[in-house]
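Below: one structure, written as structure tokens.
Note that this complex is displayed minus one protein chain, with the remaining chains in position.
Lettered A and B in written order, each chain numbered from 1.
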Amino acid sequence: MLKALNRSKILWPLVALAILLLFNLFFTPNFFRMEIMEGHLFGNLIDIIKNAAPIMLLAIGLTLVIATHGIDISVGSVVAISAGVVAMLIGGDLEGNTRFPIAFAMAVALLVCTTAGMWNGMLVSRIGMQPIVATLILFVAGRGIAMVTTNAMVIWLYAEPFAYLGQGYLLGLPFSIYIVVFLLLATFLATRKTALGMFIEAVGINPTATRFAGINSKNILFGVYAFSGFCAGVSGLIVCSTVMSADGNNAGNLFELDAILAVVLGGTSLNGGRFFLLGSMVGALIIQTLTTTIYAFNVPPEISQVVKALVVYGVSLLQSDRLQAALAGVLGRREAA
Amino acid sequence: MKARRPVINPRSLPVLITLILFLAMFSAGSIAFMGFFSLQNFLNLFIDNAYLLILAIGMTFVIISGGIDLSVGSMLALSTMVASSLLEKSHLSPVFVIPIVLAMGTALGLFMGYLIHAFNLPPFIITLAGLYLARGLCYVVSIDTIAITNEFWQKAAYSRIDLIGYNSLTPGALIAIGIVLAGLYISRFTKFGRTVYAIGGNEQSALLMGLPVAGTKIAIYAFNGFCSALAGIVFTFYTLSGYALNGKGMELDAIAAVVIGGTLLTGGAGSILGTVVAVLVYGTIQVLIMFQGTLNSWWTRIVIGFLVFLFCFLQRLFESGKNALVWKERPQETQVSSADL
Partner (left out) sequence: MSESAPILEINKINKYFPGVRALFNVDFRLFKGEVHTIMGQNGAGKSTLVKVLTGVHKHDSGEMLLEGKSIRPDSPLAAQKLGISTVYQEINLCPNLSVAENIFVGRQPMKLGRIDWKELNHRAEEALSRLHISIDVTQLLSSYSIAIQQMVAIVRVLDVSSKILVLDEPTSSLDETEVEQLFKVIRKLRDDGLAILFITHFLDQTYRISDRITILRNGELVGEFKTEALPKLELIAKMLGKELSEFSYDITGGESRKEITGADREAKNLLQVKELGLRGRIAPFSLDLDEGEVLGLAGLLGSGRTEMARLIFGIEVANRGEIHVRGKKKDINAPRAAMLAGMGFCSEDRKNEGVFSELTVRENIILALQGARGIFRYIPKKKQLEIADELIKSLDIKTPSANNEAGQLSGGNQQKLMLARWLATNPFILILDEPTRGIDVGAKVEVMELVLNLSRQGMGVIFISSEFEELIRCSTKIAVLKDKEKIAELSGEEMSESGIMHAIAGGK
């Protein structure tokens, strides 16, 4: 049983999350306290899932991309583009009047971001560029595009209905988490209840053999990058809605790094192959719990960056084959060859 | 037994393209704008981008070896913070500050290089975490900007070394040029430099050939850390302050410079010279935009992004073109020439 869990790779992330929560149980006063205020749940745990939502959304798309042995470092910039587009279309009118209907603005933003993802997909699948190179382009240019869209200004929004996305509550829980769950469920069904998941894993493990087996690997590659762009679009909408503003320079800053970390912590290997959507969600929660724990201790928030780095080093070491082999040798157990 | 000569020498072509690009841009600027064509304007490219040049030289070695380092921007920022803090808050003399900062950068680079090699961890992740680490440590030192009032530093910032006519360079630019020359020498004339190329070409083979792969790999990251720290010091000559938000995104600028300079991100091929010309291109774009006056300076980002695309696209075309020209005996994955069903 333990071996099966270990092989499923979700054990370690869950253990890590559990350790963090246990730590808080003992050392952080009122960490788990939840109250009902203003008609919704309120507390540290709620903060964690609310703040983790944008990263979790990115991680969903990124998990599939990484499963194909690819990477998408442009997602942070695409988040900024999404925020910029939707803000421009809604408009900063102080009365709350919108330039275009909110739904329309959101749809356009999502379309733009999916197109950005398709651009990445085209570079990787049709032109055959390495993913890090292909997405590097949009990373660099994307922020420029976002800044040009917003004319290098921060756009403030006052259209109340839009705030519901990132700040609203439904049945006591933040609305944004429903979006995450919905997208997660949809992705899970699409990949595990159809052959899509298997095809994605096959592409990641051996793209040539996949093509020879009669599977259209190019379309699959194209699709996962487009989807990653879409997820970044949704994430950008939530980010924009949460702060009711679009800052082309800072929106989505370092998001890609957090998202990739979440996926890696969740058990999906950077080399592609087997992927674990739930694991990525746990990974995102670990990162956010860490940050919230640090806030709760009144430690300067910047320290969270240092702690995140040390966590990454720790987890990477634990996942490292060499270290595991060395430990196994020391403990006298032999791994079956 | 006669050799099959490749139709186009793959090694010099990318650098040539970058060079042509630079000359084209500089000429275009000279024609379009008054006062563009001057020696000082050319030298300014080195003055204004000295820090980027140093970063990119270090990054070139990392990428040639097949690795990558995302932490250099944050390391630069950390260096500026530590330097300014030691000078202004601890009142240490520059004689101590400079070696301390350089040692710190080298040590951090060494640390990451060790993790990457000893535990076979992906450079992407480890240097990513290094980015967080360095950035976080910046804030630990100080959240606010620290202005540098130290005399030596002020002198370094304002002094000019006069050349012919009224043209001049700054100490920062000279340091950058020094690193360039060092980089050229190392890459061409030292065993260490050649081992870097070997590792990038085929690490497994390099190991079997008895090359000191472990030591070299770790040294590459240590050297890159050194360059980041040096770039930080040069940056403070330029800005006379330490600011935690410095260097955001600079690692991408450095990587872009290396790519545009003709180095393959897969490793094994590249040149210091190419990187230098690429930094000149970067600088020229910024100057062009400045001269133009109306364009948002963020357009630099977009143009650089486009150039990276162009170069990678050309590299890709060239790779598949080479496959078609050279007769490979063993079956290979070939480009499918029409769309799959």
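As a convention for this text, contacts are C-beta pairs under 8 Å (C-beta built on N, C-alpha and C of every residue); 3 or more make two chains touch, one makes a residue touch a chain.
None of the values given here were measured: they were computed from a predicted structure.
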Which of A:Q167, A:N206 or A:S320 contacts the chain that the document leaves out: A:N206
Of B:V101, B:A198, B:V234 or B:L288, the residue in touch with the unshown chain: B:A198
Chain not shown: contacting residue from A:Q167, A:N216 or A:S245: A:N216
Which of B:M112, B:I148, B:V180 or B:A206 contacts the chain that the document leaves out: B:A206
Residue numbers in subunit B that touch the chain omitted from display: 1-6, 10-11, 185, 188-191, 194-195, 197-198, 200-202, 204-206, 208-212, 268-269, 324, 326, 329-331, 333-334, 336-341
Subunit A residues that touch the omitted chain in the full complex: 193-196, 198-199, 201-202, 205-206, 208-216, 273-274, 334, 337
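We adopt the following convention: only the chains that are shown with their structure count from here on.
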Cα-centroid distance, subunit A relative to subunit B, in whole angstrom: 29
Sites on subunit B touched by subunit A in the complex: 68, 115, 118-122, 124-126, 128-133, 135-140, 143, 244, 248-249, 252-253, 255-256, 259, 265-266, 296, 298-302, 304-306, 308-309, 312-313, 316, 320, 333, 335-336, 339-341
Subunit A residues touching subunit B - in the complex, by the definition given at the top: 71, 123, 127-130, 132-134, 136-145, 147-148, 151-152, 208, 211, 216, 218-219, 253-254, 257, 260-261, 264, 270, 300, 302-310, 312-313, 316-317, 320-323
